[in-house]
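A protein chain is absent from this complex, but the other protein chains hold their places.
A, B and C are the chain letters, set down in written order, and residue numbers restart from 1 in every chain.
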Amino acid sequence: MTLFAPIFVPEALGQELADEAWLAAMLDAERALVTAGALAGVVPAAAAAAVADCCRPELFDIHQLATAGRATGNPVEPLVRALRAQVGGEAAQWVHFGATSQDIVDTAAMLVARRALELVLADSDRVAAACARLAREHRSAPMVARTLLQQAVPTTFGAKAAGWLVGVLEAQRRLVELREHGLAAQLGGAAGTLAALGSSGPEVLRLYALELGLAEPVLPWHANRVRVAELGAALAIMAGALGKIAQDVVLLSQSEVAEVAEGAGGGSSTMPQKRNPVGSTLALACARHASANAGLLMGALVQEHERAAGAWQAEWEALTQTLAFGGGAAAAMAGVLEGLAVDAARMRANLDASGGLVLSERLSLLLAERLGRQAAHDLLAAAATRAATGGRPFRDELLAERSLGLSPEQLDAALDPAGYLGSAEIFVERALTLYELAPARRS
Amino acid sequence: MTLFAPIFVPEALGQELADEAWLAAMLDAERALVTAGALAGVVPAAAAAAVADCCRPELFDIHQLATAGRATGNPVEPLVRALRAQVGGEAAQWVHFGATSQDIVDTAAMLVARRALELVLADSDRVAAACARLAREHRSAPMVARTLLQQAVPTTFGAKAAGWLVGVLEAQRRLVELREHGLAAQLGGAAGTLAALGSSGPEVLRLYALELGLAEPVLPWHANRVRVAELGAALAIMAGALGKIAQDVVLLSQSEVAEVAEGAGGGSSTMPQKRNPVGSTLALACARHASANAGLLMGALVQEHERAAGAWQAEWEALTQTLAFGGGAAAAMAGVLEGLAVDAARMRANLDASGGLVLSERLSLLLAERLGRQAAHDLLAAAATRAATGGRPFRDELLAERSLGLSPEQLDAALDPAGYLGSAEIFVERALTLYELAPARRS
Amino acid sequence: MTLFAPIFVPEALGQELADEAWLAAMLDAERALVTAGALAGVVPAAAAAAVADCCRPELFDIHQLATAGRATGNPVEPLVRALRAQVGGEAAQWVHFGATSQDIVDTAAMLVARRALELVLADSDRVAAACARLAREHRSAPMVARTLLQQAVPTTFGAKAAGWLVGVLEAQRRLVELREHGLAAQLGGAAGTLAALGSSGPEVLRLYALELGLAEPVLPWHANRVRVAELGAALAIMAGALGKIAQDVVLLSQSEVAEVAEGAGGGSSTMPQKRNPVGSTLALACARHASANAGLLMGALVQEHERAAGAWQAEWEALTQTLAFGGGAAAAMAGVLEGLAVDAARMRANLDASGGLVLSERLSLLLAERLGRQAAHDLLAAAATRAATGGRPFRDELLAERSLGLSPEQLDAALDPAGYLGSAEIFVERALTLYELAPARRS
Partner (left out) sequence: MTLFAPIFVPEALGQELADEAWLAAMLDAERALVTAGALAGVVPAAAAAAVADCCRPELFDIHQLATAGRATGNPVEPLVRALRAQVGGEAAQWVHFGATSQDIVDTAAMLVARRALELVLADSDRVAAACARLAREHRSAPMVARTLLQQAVPTTFGAKAAGWLVGVLEAQRRLVELREHGLAAQLGGAAGTLAALGSSGPEVLRLYALELGLAEPVLPWHANRVRVAELGAALAIMAGALGKIAQDVVLLSQSEVAEVAEGAGGGSSTMPQKRNPVGSTLALACARHASANAGLLMGALVQEHERAAGAWQAEWEALTQTLAFGGGAAAAMAGVLEGLAVDAARMRANLDASGGLVLSERLSLLLAERLGRQAAHDLLAAAATRAATGGRPFRDELLAERSLGLSPEQLDAALDPAGYLGSAEIFVERALTLYELAPARRS
C-alpha cells in the first residue's frame, strides 16, 4: 500500500504476494474444485473442462473485483460471478459448485503461502550457509563476548556465528514442518458439511487436495485456525531469529566497535563518511512487522461458530504481511551475511583493550584455589575498579597485590585470551554438524 | 500489497495513503525546506524557486525510487538524487540543504497523516451523527440489556446508541487534539542540531513548519517518537470504539435476535437467504489491524541514539496501516449506522420472551422490602429455575409462591419493562448534549 | 500480583508458578550443577554433597532474595550468595561453579514450564475427552450452522464438537512435541563457552541435562530464544483453540439461542435469574493474556550479543503468565465442557425457526438443475426477502412461485434438515479417529 514495501520485501517475494498471485491462487482453487468434482463424478466432465479453461487470471479485472468485494466482504463473490460470466451457458452453473467463499480464500492463502515459503526458506538457507561458513572460518578467532553489552569473557567469532546458525536452523525446521504438513486444502461448503456434494463430499475433498498438492485436512477448518496461527508464529520466530543476527551486526558495526561491516553499507543523504548497516536495519524492521502480524493471527484464533465475523477477514492481510516481512528479513540477512566484512584484528584489539579485565573470571578461578572464592572475587573487583579509575593497567594493579601469588609470567599466561576459550570450538563443531544434518532432518 | 486492501479501506482514503501521496508529501517537504531556507536568507531565492518548481510528483518514477531505496534503507536518498538531476545546474546543490532523510520522511508522514485524519474524522463524524439520531429516535424504545450475553434487565435502544456515541466522541476528541497539536514538522539535519544551517537553524525550522502548516516542535524529534505512538494509539482506540459498535450490530443481527439489520447486508456465494452484517464484519477486522499496528508503534518508542536502526523504519508501514484501518473502520460503520434497520417490535418481543425474568431485579427490590434481600433473591432464583426447567411461566411460578405478597395486578405492573427503565432517557439526553457540545470542545 | 489471579488460574497451577516453585527450580539447577561437576570430576564429591544438601527452598527467604535481586537485575546473584553462606567453609566455593546467572534462571524456567505443562496438558486432555464425548453423543443431532453469526445451513452438534476437538488436538500435539524435545537445560557459563570448566564443559553440560531430565542443547542458548518463543506461541495457540470453544459456548448460551448452558453457570450479584457462562468468560480472558504475553516473547527474540539487556529479563514474567493463562483456559474449559448441558430440542427448534430458509442452498441446487443457477438463486432470494418482510412463510412463498416445479411433498422433503447434513457424521468419525490415535502420535 505504500512506497515502502519494495524497500523491505524483495521483488520476487513481493510478486508471490501481489494481487495477481492471490487472484491466480483463487482461480487455481476454483479449477481444482471442478476438476475434483469431475473426477468424483459430481460435475460433468465437459462442464468442468469449460470452467477450468476460464480459470486464467488475465481474464479478470483485479481492481473491479476488489472494489466489488467491499459489498460482500470478500473477493470471491464477485470473482465467482465474473467467472460464471466468462464460462457462460450450461457449464457456468458448475462454477464454485459445492464450495463457499471461505473455501476459495483459505485454499488460495495456503497456495500463496506455499509459494512464498519457498522463497523464505531459500533465503534462510542462504543465511544458514553464510553462518556456517563464518562459524567454520572464524572458529578460533578470538573476540570478546558481551553480556548486557559489557565486555565479559573471551569467545570466538565462530562461536557467535554458530549461535546464529542454530537459531536459524531451529526456526527453519519448524517452517519446513509446516510447509510439509501444515498447508491444507480448505473445502467444507456453506458450513463445513459439504452437503451440496451429497455423499461425494469426502471424495471431492480428497481429490481437490490431491490436485492442489496440499494436505487433506481431517475436517474443514473454517473456524479452526490453528494452522494459520502456527504458520504466523513460525514466520515471526524465523524473523526474530534473523533479527537477533541483525541486532548483533548493527552492534558490531558501531563506529566504536567496528568488528564487522556490511559489504554494501548504505550511504547517507548528508554524511559522506557513513556506511550504515542498512540490511540489518531493514531486517530488524521486518522482524517487528512479522511479530505484530503474527500476534494478530494468534489473537484471531477465537472465531465464532462456523465462520467468523471479523477475525477471519483480518487474517488475509496479516498472513500476507507475515510472509512478506518474514521473507524480507531472510533476504536482507542473506545479503548481509554473504557480504559481511569481518575484521579479526579489530576483534582482537577490542578483546585486549580492557588490559585483561575480561580474563578476570579466569583469574578468579585461579586465585580462588588459594584464597577462596569470595576473597578472590573481592581482590579482583577492587583491582578492576582501581584500574578503571586510576589509570594504572589492571595487570600492574594485580602484580601490586601481595596476596596474588602469581609470577608476572604466570599472570601473563592467565591473561592470554586464547587460553580461555573453553569449549567454543567444540560448540562450533556441534553447530556445524547440526547444519550438515539439517537437510536429512527435514525429510 | 494485496487484493484485499480495497475491501477494507475506502478508495479516497486509500489514495491519501498510496505511493503517490507519500511521494507528493515528501516533495512538499523538500519544497518547504528550500522555501524556508530562502526566506531565512540561507538559500538563494532563484535556486529555491528552481528547486520548488521541480517538486512535482509526476516528474518521478515511484517504482524506481522504491527499488533504489532498498540499498539505502529509505526512499529519500534516491529521491534527492533524482530531484537534483531534475533541477540541474547550480541550483541543484540547494536541494535538501540542511536536512537529513528522516526530516523528509517524518514530515511527509505528518502530512499524509493530516490528510488521512481529515477523512477518518469526517467518517467518524458520520458515525457520531448516526448514533445521535438513533439515540434520539429510539430513546424510549425498550429492549433488553445483555450482560455476558445473557438477558439482564430492560434498557432502551436509545441508551445503547448513546453509549456508542459517547465512546466515539471520546475517541474523536483525542484524535482532534492530536491533529491540532500533535502533527509537527521534523527538521533536525544530520543529527538534530541543524548544524548545516549555521545560526539560522531555528529560524528555518520555524518557517518550514509555518510553510507546511504543521506545529513547530520544541526540538527535532528524530528519536523521540511519542507523537507517533500517540497517534497510533488514538487511531486504534477510535477503531476499537467503532469495533464495539460493530460487535453489537453483529450480535443484534443474529438470526435468533434480529433486532437490527445492516441496510446493505451482504449476500452469500452459496446461500440465497443470507443477509450478512458485512460492514460490521469489515470494521471488526479493521479494529484488529489498527490495534496490532498501534502496538508496533508503541513498541517502537525505544529508538537508539539520534536515529534508530529498525524501529524507526518499521513505523512507516505501521502508521500507514493504522491510518488505513482506523479510517476503514470509520467508513464501514458510517455506512452501517446510516443504513441500519431497527426492528423495535422485535426488540420488544425479545424483551418479553423471558416471561418477566428480566424484571427479576425489580421484583427482588420489591420483595426485599418485606422479605429481606437474601430471602427475596432466593425466592426469585428458585422460581426462575423452575420456570426455566418446568415449563410453567415465571409469572405463574411467582403467583404460586405464598410468601410473594403481591396481587396479580401488582405483579403485572412490576413485570412491565416500560416501568423499569431507570435513567435510560436521562442518560440519552446527557449523551446528546455532549454530542452537541463536541464541536465547541474541539476548538 | 492481584486479587484476581486465583479467579483465572487454578490453584494447583498457581502453585507450580509461584515464587516457591521458582525458588525450588533454581535450587534444583544449582544442585544438578554440582552433581554434574562431581560426576565429571571437576568438583570434589564431598563439596558437591555439601552444596546439594543445602539446595532446599525452606532455607531461603524469598522476599529478601527478590528485593536484593533488584540491585543485580536478577534473583540468582543473591541466591548464590545466600547458598554459599548456607554451605560455608571450603565447599562454598563450589556453589554455582562454572555457571552464570542466566544458566540458573533459564534452567529453572524450563523446570517450571515442564511441571506447569503437565497440568496444562492434563486439563487439555479433559477438554479433548469432553469434546470427543459430545461429538460422539450428538453426532446426528441437527442444529443450525452459523456463518457471520447468521443461520446458514444445517449441521450437527457433533460436527461442531468435532471441530473443537480437532483444534485442541492440533494445539496439543505441538505442546507435547515441545515438552518432549523443546525443554533444554541451559549451561554456558559467563558467555556460552563454559570456559571455567576447562575441557570438561561438554561433559558437565551432558550430565547436568541428564540429571535434570531436560534435553541437552547443541549449544548454550543464552541469546537464542527460539525455544522460549516457540513455547509461548504454542501455549497461546492452545489458549486460542480453547477460546474458540469458549466463544461458541457463550454464543450458544445466549438467552435467545439457549442451545447449551454451563452446568455451573455463575449467578449475578443483582439479577437472580442470571446463569452466566462464567467458565467460558474466564477462558476468553485467559486467551487474551496468553496471546499478549506470547507476543512479548516473540518480540523478545532479538537479544543482544551473548546476553540481552531487557529482552531476556522481560521473558520471566511473560513466560510465567503464558503458562498461567494457557493453563487457566484449559482448566476453565475442561470444567465447562464436562458439565455442559446440551438442549437438543432447542437446537432443533432454532433450526426450524427460519421456516426452511436455512435449506435454501439445498433448494438452490435442486432448482438450478432446471432453472439454471442464477435464476434459481434469484428466485430463492426473492422468496426469502418476501418471507422475511411480508409475514407469509418461506414454504408458502415458494409454493406460490409458478416456476418452482416442486410438489408440496417434494418441497417438504427438501426442507427437512435431517436430509441435508452432508458429511457431518463422516467428519465426526474422522475427528474421533484422530482423537483415538492422538496418544500414539505423541510418542
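The rule is simple: contacts are C-beta pairs under 8 Å (C-beta built on N, C-alpha and C of every residue); 3 or more make two chains touch, one makes a residue touch a chain.
Quantities reported herein were computed from a predicted structural model and do not represent experimental measurements.
Chemist: Among C:Gln151, C:Gln172 or C:Thr281, choose the residue that contacts the chain missing from this document, as touch is defined above.
Modeler: C:Thr281
Chemist: Which residue from B:Val43, B:Ala171 or B:Met347 sits in contact with the chain not drawn here?
Modeler: Checking the options B:Val43, B:Ala171 or B:Met347, the one contacting the hidden chain is B:Ala171.
Chemist: Considering the complete complex, identify which of B:Ala12, B:Ala215 or B:Leu301 is in touch with the unshown chain.
Modeler: The missing chain is touched by B:Leu301.
Chemist: One chain isn't shown here. Among B:Ser140, B:Gln247 or B:Thr385, which residue touches it?
Modeler: Considering all chains, including the one not shown, the answer is B:Gln247.
Chemist: Taking the full complex into account, what residues of chain A touch the chain not shown?
Modeler: Residues 144, 146-153, 250-251, 253-257, 267-268, 270-278, 281, 295, 299, 350, 353-354, 357-358, 360-361, 364, 377-378, 380-381, 384 of chain A touch the chain that is not shown.
Chemist: Which parts of chain B face the unshown chain closely enough to count as touching?
Modeler: 73, 84, 90, 92-93, 100, 145-149, 152-155, 159-160, 162-164, 166-167, 170-171, 174, 189-199, 201-202, 218-221, 223-227, 229-230, 233-234, 236-237, 240-241, 243-244, 246-248, 251, 284, 287-288, 291-292, 294-295, 298-309, 361-362, 365, 368, 372-374, 420-424, 426-427, 430-431, 434
Chemist: Footprint of the hidden chain on chain C, which residues?
Modeler: Residues of chain C in contact with the hidden chain: 1-9, 11, 14, 17-19, 22-23, 62-63, 65-67, 69-77, 80, 96, 99-101, 189-190, 196, 243, 246-247, 250, 264, 266-271, 276-278, 280-289, 291-293, 295-296, 299-300, 309-311, 313-314, 316-318, 320-321, 324.
In this text, only the chains that are shown with their structure count from here on.
Chemist: If you count the C-beta pairs in contact for each pair of chains, which pair comes out on top?
Modeler: Comparing chain pairs, contacts are most numerous for A-C.
Chemist: Can you tell me which chain lies farthest from chain A, using the average of the Cα atoms as each chain's centre?
Modeler: So the farthest one, by centre of C-alpha atoms, is B.
Chemist: Interface overlap for chain A and chain C, more than half of numbers shared or less than half: same or different?
Modeler: Mostly the same residues.
Chemist: Taking the mean of the CA coordinates per chain, how far is chain A from chain B in Å?
Modeler: Distance between chain centres: 31 Å.
Chemist: Distance between chain A and chain C based on Cα centroids, please, to the nearest Å.
Modeler: Once rounded, the distance between the two centres reads 23 Å.
Chemist: At least two other chains touched by the same residue of chain C: list those residues.
Modeler: 146-149, 152-153, 251, 295, 299, 361
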